[in-house]
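Not every chain is included here, but those present sit where they belong.
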Amino acid sequence: MKLIIAYIQPHKLSDVKEELYKAEVYKMSVTNSMGAGQQKGYTEHYRGVDIEVNLLKKVRIEIAVNDSFVQPTIDAIVKGARSGEIGDGKIFVVPLEETIRIRSGETGNEAIG
Amino acid sequence: MKARLFTLFIIVGLLAGGGTAVAQDQSTEEVLALYSQAFDMIWLILAAALVFFMQAGFAMVETGLTRAKNASNIIMKNLMDFSAGAVAYWAVGWALMYGAPSLGGFIGSNGFFLSYTQETMSAYGVSDMSAIFRDWMFQVVFAATAATIVSGAMAERTKFVGYLIYSVFISGLIYPISGHWVWGGGWLAELGFHDFAGSTVVHSVGAWAALVGSAVLGARRGKYVRVNGQVTVKAIPGHNMPLAALGVFILWFGWYGFNAGSTLSGTDLSIAHVATTTTLAASTGAIGAMITSWMWFGKPDPSVSLNGALAGLVGITAGTWVVSPLGAVIIGFLAGIIVVLSVEFLDKVLHIDDPVGAVSVHGTAGAWGTIAVGLFADGVNDPGIVGLFYGGGAAQLGVQVIGVLAVFAYVVVAALILFGILKALGLLRVSEKEELQGLDIGEHGVESYSGFQIFTSM
């Protein structure tokens, strides 16, 4: 089992969700986040004083999947999130040792879905 | 200091000599004349202040019903359309609307920059500047009302600079001309067209400009998604319902100045009649829209019900002085239903993107209210104006329809020219990137809710 963490552009969320559904990945958790990367920020002004904004709005998606689902999930995210421009984001894959479904107490692979 | 003690003297005088202080230099008739003017002065200036306050109402409604990332932009537009519009109305607008003599009933010709001579004053019908200032003050806030309606319909995608240019033209030129036709003694007035406080003269003018503006401008990114030819309509929820509701309450409050103030006289005892019909129509408007949304969407919709109250107010504005309370109840209720139908029609059929429902509230309901005069006028306050349902025949009705159509045609053409030019000059719409990021950052370089975590997937 793996835990897939992806940072994407907020306005790509619906596309990514769509692609994930197509790949039969229905479960996920989403958090709003801010990111600094290659994408350069912009400058705000407040009452004549500049504010360098380099933490940009991003959306963080966390998906726990069985090994067989890792590649399809990654492909789906890339498909939905890619615009080819800097700022598209990253996907991180972390090993997942155990999963428990709180409702039923099921564990492991059957708990994931 | 002089000012500070001024009244004290009078009063003392009056009390001491039982009014002899007055008697000395003024005959009773003169005092009565002064008081008559004082009534109108107090009444109209306070009413004007109330109407001014409606600007805050518009700002809150428009802010609440759009997204957080555009809040500062919509607020700047509301602040600036009044500021620029007031200057334009002082310089030009007022003269074109009320500057006697009227050029063929189509346009005024006098009083630019509020400069008057004794002749031009008496041509207007007053004998000193105090009356001019009083009437200008009451009229400028009406002009600003017409102007500010547009910002809501064109919200979240219109360039700030383009909007500024627009505001100058509507307050300085477009609104005053049609205003002259009705309130300046122009040709519609001659026809007997009745629009007491401006369902058509003010609200529809703003709304038809808004209609053209949002059509020319196009919808907000993501509002109408075209998937293989098929258009699906998406919702873009407003970000602050409490502010929107506050705005509606402020507008309703200001409307007492808008409608009751339009008696133009503080000694006109029909003021209460106007306030009563206004109150009832607003109430039934909210009820009508709530019920309609409930039956149609399954739940009573807040933002639509708020639109309903405003539709009731706009709807009664033309006939408030000539219809009975019962008439007001009916007019308002129907306005509440009509506004929902209109909102849905624009959104789902015409796909014209009006984020706050301005066109439906001020245009559709405004037209309805103006025509309703021809149906519900009961001839009590003005025996000359009797509607179809009160045995007045179709005459008044016909005139009302003519007025509605004439103003519609005029404003559509004028707005098409104005917004067409702005579009051609590339001053109308912000870039897609900016629209995505929000106009607050793009146009003003600020955030409206600094620190708040706002989840924007749109």
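Letters A and B mark the chains as written, and numbering starts fresh at 1 in each.
The working rule: a contact is a pair of C-beta atoms (placed from the backbone, for glycine too) under 8 Å apart; a residue touches a chain by one contact, two chains touch by 3 or more.
All values derive from a computational prediction rather than experimental measurement.
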| item | value |
| --- | --- |
| Full-file chain stoichiometry, since only one instance of each kind is pictured | A x3, B x3 |
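What we mean here is this: only the chains that are shown with their structure count from here on.
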| item | value |
| --- | --- |
| Distance between chain centroids, defined by C-alpha means - chain A, chain B (Å) | 47 |
| Chain B residues touching chain A - in the complex, by the definition given at the top | 436, 441, 445-447, 453-458 |
| Chain A - residues contacting chain B, complex | 10-11, 13-14, 32, 42-46, 57, 59 |
